[in-house]
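Left out: one protein chain. Kept in place: all the others.
Per-chain residue numbering starts at 1, and chain names A and B are given in the order in which the chains are listed.
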Amino acid sequence: MSLLAAPIEKPPLPSYLEAGHSVRSWLCTLDHKRIGLLYLFSITFFFAIAAVAAALMRIELLTPAGDVVASDTYNRLFTLHGVLMVWFFLIPSIPSVLGNFVIPLMIGARDVAFPRLNLVSWYLFIFGGAFTLYSIVGGGVDTGWTFYTPYSSTYSNSHVMAMAAGVFITGFSSIATGLNFIVTIHKLRAPGLTWFRLPLFIWSMYATSVIMVLATPVLAITLLLIGLERFFGVGIFDPKLGGDPLLFQHLFWFYSHPAVYIMILPGMGVVSETIAAFARKPIFGYHVVAFASLAIAGLGFLVWGHHMFVSSQSVYAGVVFSLLSFLVAVPSAVKVFSWTATLYRASISFETPLIYALGFMGLFTIGGLTGMILATLAVDVHVHDTYFVVAHFHYIMVGGMVLGYLGGLHYWWPKISGRMYHEWTARISALITFIGFNLTFFPQFVLGYMGMPRRYHAYPQEFQMLNVLSTAGASILAIGYILPLIYLTWSFFYGKKAGPNPWRNPGLEWQTASPAPEHNFETTPVVNGPPYDFEVLPEESV
Amino acid sequence: MPASAVSLVAFLGLPARASALASRVDALFITQLVVSGLMVGLLLALNLYFLYRYRRGAKVDRRPLEISEWKIETAWIVATLVTFIAFFFWGARLYVDEEKAPAVAYDIAVTGRQWMWDVRQPNGRREFNTLHVPSGRPVRLSLTSEDVIHSFYVPAFRMKQDVVPGKRVTLWFNATREGTYSLFCAEFCGTKHSAMIGEIVVQSPSDYAQWLASDATPQPDRLRGRELFAKYSCSGCHDQPSAIHAPSLVGVFGSSIPLDNGEFVRADETYLRDSILQPAKQVIAGYQPIMPSFQGVIPESDLLELIAYIETLNESTAPTAADAAHP
Partner (left out) sequence: MNQSTTEIEETPYVDATQHREANHLGMWMFLATEILFFGGLFSCYSIYRWTYPAAFAQASNRLDFWIGTINTGVLLTSSLFMALADLAHHAKAVRLTRIHLSLTALLGAVFLGLKFYEYYQKYVEHLIPGPHFAFPDAPPQAQLFFFLYFAMTGLHAAHMIIGLCALGWLVRRTTKPAWTARHSDAVSIVGLYWHFVDCVWIFLYPLLYLAGR
């Protein structure tokens, strides 16, 4: 993005952090940046609970016998882990925290299109979270995050209603956020900022928002039907009335497969930004990468049946869904190739966000390729519902999205806090996360092919060695999560001042003070060139 | 499969291969692993090389590329697409093969319930959480569930099938190696999901026959089936002659039936079951869809007996006056 690199000389406007210190100024704020921070605190809270659940599960799985917790407790733990991680951490992670914070800054807008709706969306999130926490405190839910019928509707004696209500409400938060972003990106771009001058993060957030708006309502109606079924005692998924439990799975995955792309597209966007920023070069094949995001969002709606290859759906359906699933893998592969090609003839410096991005590339590639293996019908029949699947989606969700989120958080941290974190601590912590992650989840691929089913509280002896390895890895991974929490918090108060543009980046979000002033820009920026035009800001002055 | 691949299997600690399908699945999986490995290796090498060579401060040529980006993008889009489509066909081919049961197979009924597998051998012998099968011939399991969804999973056969309440599905395999293999429930089904495990015992046909004969419980009683046939008023319409225009069921099992939409369907267990539970779905040509649905009326155990009874109906066993007199 070409710009007039006028240094900020005037006494700067008060930053968004200084715009008010009362509790009310935060809880009633309409500023997208403050709302982003509200999300940051809330999802960190939910992440911590879900991570504790995961830790307990890993401890249980250290030995084959079910000896640490009872099986009912274990079932509640993995449900809790899944529900909180999916709906209360991953889905809002990059979109609601970083997206909220940087989308208006990146497109030169004063705020998102509907600031009030944005705040409502956070309250819905908290309200939904409260219901979910209530269901946990009240005794938990044991259905798994997938709520399969008829177990969830008829057989489970747990607080399914409360948790379903929590997810239902949070769904509307997600819809509101997606709607807000779509309108913002369509209508609030700065003068001269045409579609093909947009940073790739915006493209991926746009694709994500489309999924949020179009897929989430189907989840909402499905959960509503489960709630009604539990309420009336009969329902449309009840086989006794001629209902079909598979219909539930179709509806559920019609949302939940696209939701997987809500949980990875934003990560891809962050990686595109950080690779461009630290390779000081435009992303190779910008148009293809941008359209790949849209292609993933579009095709992502047509592949839900690959979760049901062994569910007794028709063979023909299986074949069609398999083919479509292979097709959706192509745009993802294209992105990885394009990032690699970007590094060619680049000028690379190894800042923390880049280390996370490189980790993302490696882990996402493995996650994607194992996804291709899972899309293969005959192989999926064997590994479906085993640890192979668990490992695969953790490579995408954690290896992809969590690393993307942490990378993005580090990358935009100077803009968020106005300060720098300690570089070497951050680099080492990124490496610890990478190593811990692989140790935790790689053995699970092998476990899965050996045949260990998922959601097992106790397991046969032959699976123990790999489970021990996995648990050991999880304890390293935990350190990788705790470290950033500590040093980022520290730097928020005591870190070195960052200045407006620590990365010497031409992106619009860097052309204003750090932390950004309340209305983002003193004057509306005007754009007259393509994105990632690093030549306007020579690198020597880094 | 080449010997190197076999040793790779052993090295990775892959599960035993005890069915005709298992080695075919492994061959596909290992090919995919190798291709994926090459891909990861290539990307890793390129990335490391670029990261080192183009690190900031290195004195290297950084002029932009001369070749058009579109050409390169098209090249790798096409390359990935071709690889993926090849894997798709390979996997789909195998899948279709494993779904198509051979015409002649040995039938065993399996019912899943929280938290056990209830097996009924063809001679009526029941066993729980253990399934004895003969090796070297196709075995067809007919599966259903009495409560929630379970999943019948035998890693050594590379086979898995969800077992859905209200439905009867089939799964077939040809066990090639004698031995004892794990049976898991792979779909979360409640408190003791992880305890819903059992064994598949593959025996030579003679051992199996011996085992089967050692403790036979009687065949599903034909008279009991006949009683149910009367109890649920099936006989009122389907015994010939009848005042109501309903098809005779004599010899229906295994035959090919013309439907009112012009298609044909083979009257197998699934068809019989569907016709009882959802009679309007596939109506025999020339008849009106007047039969009521028995969904929720006939319990699962009775349904099995009824179907077993209908299967035995042929010209020689057709209900006689004696049967009719003895409801």
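Convention: a residue touches a chain if its C-beta (ideal position, glycine included) is under 8 Å from a C-beta of that chain, and two chains touch if they have at least 3 such contacts.
A quick note: this is a predicted structure, and the numbers were derived from the prediction, not measured.
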{"item": "Selected residue (touches chain absent from view) among A:Gly20, A:Pro115 or A:Gly192", "value": "A:Pro115"}
{"item": "Of A:Val213, A:Val389 or A:Leu488, the residue in touch with the unshown chain", "value": "A:Val213"}
{"item": "In chain A, positions touching the absent partner", "value": "30, 104, 109-115, 117, 175, 179-180, 182-183, 186-188, 213-218, 220-222, 224-225, 228, 232-236, 240-244, 247, 251, 254, 524"}
{"item": "Where the unshown chain meets chain B, residue by residue", "value": "278, 280-281, 289, 292-293, 295-297"}
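What we mean here is this: only the chains that are shown with their structure count from here on.
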{"item": "Complex contacts: residues of chain A adjacent to chain B", "value": "66, 71-72, 75, 142-144, 148, 150-151, 154-156, 239-246, 279-280, 284-285, 288, 309-312, 315, 318-319, 322-323, 326-327, 329-330, 333-334, 336-338, 340-341, 343-350, 358, 361-362, 365-366, 369-370, 372-373, 375-382, 384-386, 446, 449-451, 453-460, 539"}
{"item": "Chain A contact footprint on chain B (complex, rising order)", "value": "12-15, 21, 24-25, 28-29, 32-33, 36, 39-40, 43-44, 46-47, 50-51, 54-56, 60-65, 69-70, 72-73, 76-77, 80-81, 84-85, 87-88, 90-96, 98-99, 114, 147-149, 151, 153, 155-156, 158-162, 164-167, 169, 182, 184-195, 197, 277-278, 293, 295-296"}
